[in-house]
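Excluded from the complex is one protein chain; the other protein chains are retained at their positions.
Chain naming follows the written order as A, B, C and D, and within any one chain the residues start at number 1.
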Amino acid sequence: MPREAEPSQNEKDFILKAVREGHRLDGRALDQFRQLDLKFGEQYGVADVTLGKTRILAKVTAEVTVPYTDRPFDGIFTITTELSPMASPAFEVNRPTETEVLLSRLLEKTVRRSNALDTESLCLVAGQKCWSIRVDLHVLSHDGNLIDASCLAVVAALRHFRKPDTGMEGDTLTVYTPAEREPVPLSWLHSPFCITFSFFGSISVGEDGEEKDIWLLDTTLLEEQLRVSSCTISMNKHGEICQVAKPGGAPVEAVTVVQCSSLALQKVKDLSDFVDQKLAEDSKHRNKGGLLAELSADNAR
Amino acid sequence: MPLDTSTYNLALLRVDGRRWNELRQQKGQLGVQPSADGSAYLEMGNTKIQCIITGPNERDTKSTSSASTAPTSGGLGATVAVSIMIAPFATVDRKRRGRNDKRLQEMQTTIASGLAATVQGQSYGPRSTIHISLNVLSQDGSLLACLINAASLALVDAGVPMTDYLVACTAGSTSSYAAADEEADPLLDLNTQEEQELPFLTLATLGATDKVVAMLTRLEGMMATAADGCKGVRDFLDGVVRDKGELMVQEGAIGRGEVVSSMDLD
Amino acid sequence: MATQADKVYVLPGDEINPALIPSHPKHPLRLGPGLRHVPPSDLFPTTAGQLVTDRRKNLIWVESNGGRYIPAVGDLVIGTIHHGAADFFYVTLSDYTSNATLPQLAFEMASKKNRPQLHSGDLVYARTHGPRAGVRVAKHRKGRGPGPLSEGMLYSISLGMARRLLMRKSAEEGKVVVLDELGAAGLAFETAVGRNGKMWVNSKDIKTVLVVGRAVTETDEKSLTVEQQKKLVRRLVKEMA
Amino acid sequence: MTTTTTSGPEALLSHLHSADGSATFSYAGYTIVGAVNGPIEAQRRDEIPEEAVVDVVVRPAAGVGGTRERHLEGLLQSTLRQIILVTNFPRSLIQITLQVTVAPENEYVNTKVVQANTNLPILPALIQTAVLTLMSAAIPLTATLASVVIAATTEDGSNREIINPTAREIEKSRSLHVFAFTSHGDLILTQSEGEFTMQEWEDMLASAQRQCCPSTSGDVNMGDDAASGADLGTFTRSVMEAKIASDLYWK
């Protein structure tokens, strides 16, 4: 199969040297994100995230199904991430690569396990009917830091999504089409975001030879190919950590991880505000007809 | 049935009667499978792992399709290939797991890249592979931690050079964010019941040092306890290896080694 | 350079206005990239681009940008050594494509006795000949001639940019002046440009390499005019100091 | 690089950086992102000694691809092979990925993830995206393509043909047809479903030809055609020219 191309020795040496001296190819600071942009589609629940040259599109869909027998009071919520050859020829159709597995597992733990979406609210008739919310993640262009961007896309899409309104008269359930009734947003509890730190070994600082790990934020694909290990921290703007993952790789000081988590909080706050603002803009833009007046409140949350 | 941890802070004892910072009963043995290049059996409480190591060798690298691999010493060393098998009888409810269970694959990847960081593979050359197959015989919490520990033990048995034991341990916390009771003690080495109820983390450290190699967690803050636990585990594993070594020396299988002490430095 | 004033854009399969096809008394008609001759005498574009003719040399080709590098005889390219064999090196010219071969004896002053010591991951500046890439000794205007490239940094640029940088009079024809400007600004650096969309930059000072790299890539991505390029260079140099 | 010549189609070219060529094309309610990688090394098992392998992947906006996508892939693959100069790149692979991002939604029914409806309406959009993407990747072609959907309906007794019908109209239609022509004006692909007579089909073929390649079929102006959609042929040309002009701004 076509394999991801190895960067040349010159590139490896140069980038490491540059990073140790605090420089990056694109002139960013070590902890600086690339240009971030978020667009919503005309339809509900479509979020298009652009982070530098990385571009990710998330689409949410809902349909009525039968809940799992072991959890009759919960709706169904799935996130599917299938990397297509579009992102890179190294990704083959329906043959999950390691990147893909780790990505989907991280989103799983960050968004699903942290109950960002209240699945109980998706239940229509206990044990018989419930909503199945499905997020499809499409990586259009892969230039590093898939995890952070994907997480942002998923969260934004879910918060933007509206599911058809339903009503119960007696014991008959009716699902209103968009034409009949304005769709309603999902009941959203909190917005977790991923921040990935990429480590590039350590340098000794000061005369006492105290070693200090050097790390980058929002790495490009090239930088990712050269990092020695990475650590992804997911939390919401209240500082509640949903998950921390350091999938192996070279060891780093425990202290560093703790420091990272505190820095992650700032970044998460920025991202969180960014998404809120974008959602607000979008709802204002839709609100022109004044139809969705009552919905705009939800976006502010 | 849900576990009620509210009593923990009062009774200072856990479901299985441990204190907050007590490890479970551990048993370990080297060379349980003579035909393998290295093997180990490890129990932490009721979590029981058998680890078999084949290689490093150059044969059937293709057959490790289901395994996750990671190159050591920057691609210049041998490749580490890890595959986990969970026996259907390992859990209370007999369930079969598919080959492509993402949870398993994630653990495989984590273990592989974690070990790759401590194994000194450059002496073997990039063409050789170390196959590590982990068999979960019984499962009662701290699975990832036990797998990592068993693997390290088996690697030592196989005589693969490592910078140190890669040891792992879990820690949980009874303090809920809502209650905001920071006084609550973290818990060491969780079992399944506790794992299901509490936020916990798995911390793998490089033996004596406090360097974090791999961890998959829900909540941060119990790292210190986990790091402590890791030391405990390391001492235990070290003990197992030493006993085995002494035995071999007694039997005369290997010559007694000299001891470098400050004395004989002339 | 297009000889006629108005630019002619063609799409694959278009008929070409016969008036545009140069008809030189002596030289035979030579087809450049993007054209396909269908016997007996039909000429069709195969890529979308601008139809360019050179009546003096009796040349005609379709100028276009982008796409993946397709090796052509005589191109200067920068390749990465993939692995070495008995008397060949296998060289990667672009990602996911099969390797080109580079005879070990094709190097300057290489003999059976002293073969070039290259390892996988090293860069080499080579000239393609035939269906296989090989090194031929040839001095090149900018920077250094073919041979191994040590240290420095490798940047990916668009094929169009690579072509412009390699033009004999890149400033006039290619309208790219960043490198000259940077040189004028007093930066000391060395470059090598590969037709396969690669540019190698080296200098004593890391900062210089970074600036040069950023200048060229930005010119490429934002398709800057000569004026903008000059402004960009001024800005970068100021930032650096 | 966006151009909107007519009300309908919009296109964005070479906007994805990791791919060799890419295009986003939106028309008639569909938005499709296309990417081409190639010519790259083909896998040993499916390489062709004398020609390039053309691999088409169609991915739906929601859910994983099923038989519907496989069918579309089949159609596209066999169509595109005809215009790509496959003999130029023996033993290599040209990989075309088409990602549907927006599909028209019917206001009056709730969407299902698995759409059991017809394949045909999306074909023109897919074909157009593929061609634009290939050109953006500078893959040598023998010709460009233009295609159209036509629905035949019976309203109060009289038969009408609707060019580029909406989801609603398709529901009501009696038969549905897709025609694709090369820029030389030859019919390269046709798919039909529903009930129709040979005569009807020929009529529609004629109007489709008028629609897709005005240059070859006599009358250039189609003012008379009531339900005339955009002329994709002209559209493609203008898009590409704008693109080339911006690429070669230095010339």
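Just so it is clear, contacts are C-beta pairs under 8 Å (C-beta built on N, C-alpha and C of every residue); 3 or more make two chains touch, one makes a residue touch a chain.
The working rule: contacts and distances are computed from a predicted model.
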item	value
Chain left out of the displayed complex - its UniProt protein name, from "Nicastrin", "Ribosomal RNA-processing protein 42", "Exosome complex component rrp4" or "Phosphatidylinositol glycan anchor biosynthesis class C"	"Exosome complex component rrp4"
Candidates B:S66, B:Q120 or B:Q193 - the one touching the absent chain	B:Q120
Touch with the omitted chain, as defined above, among B:G114, B:G141, B:P186 or B:P199	B:P186
Touching the absent chain when the full complex is considered, from B:C51, B:A78 or B:A150	B:A78
Absent chain, residues of subunit B that touch it	19-23, 25-29, 31-32, 34-38, 41, 55-59, 78, 120, 123-128, 156-165, 182-186, 188, 206-211, 221, 223-225, 227-229, 231-232, 235-236, 238-249, 251-262, 265
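As a working rule, only the chains that are shown with their structure count from here on.
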item	value
Chain nearest the global centroid, as defined over all protein CA atoms shown	A
Between subunit B and subunit A, distance of the C-alpha-averaged centres to the nearest whole Å	30
Distance from subunit C to subunit B - Cα centre to Cα centre, in angstrom	53
Distance from subunit C to subunit A - Cα centre to Cα centre, in angstrom	39
Touching two or more other chains - residues of subunit D	37, 40-41
Residues of subunit C whose C-beta touches two or more other chains	95-96
Set of all touching chain pairs, with the criterion as stated earlier	A-B, A-C, A-D, C-D
Parts of subunit D lying in touch with subunit A, wherever the complex brings them together	16-19, 33, 35, 37, 40-41, 43, 57, 59, 61-64, 95, 97, 99, 101-102, 105, 107-113
Complex contacts: residues of subunit A adjacent to subunit D	1-2, 41-43, 46, 53, 55, 57, 59, 61, 63-64, 80, 82, 84-89, 93-94, 134, 136, 138, 140-143, 164, 175, 177-179, 221
Subunit C residues touching subunit D - in the complex, by the definition given at the top	1-2, 7, 9, 11-14, 34, 36, 44, 46-50, 63-68, 70, 95-98, 160, 164, 174-176, 223, 225
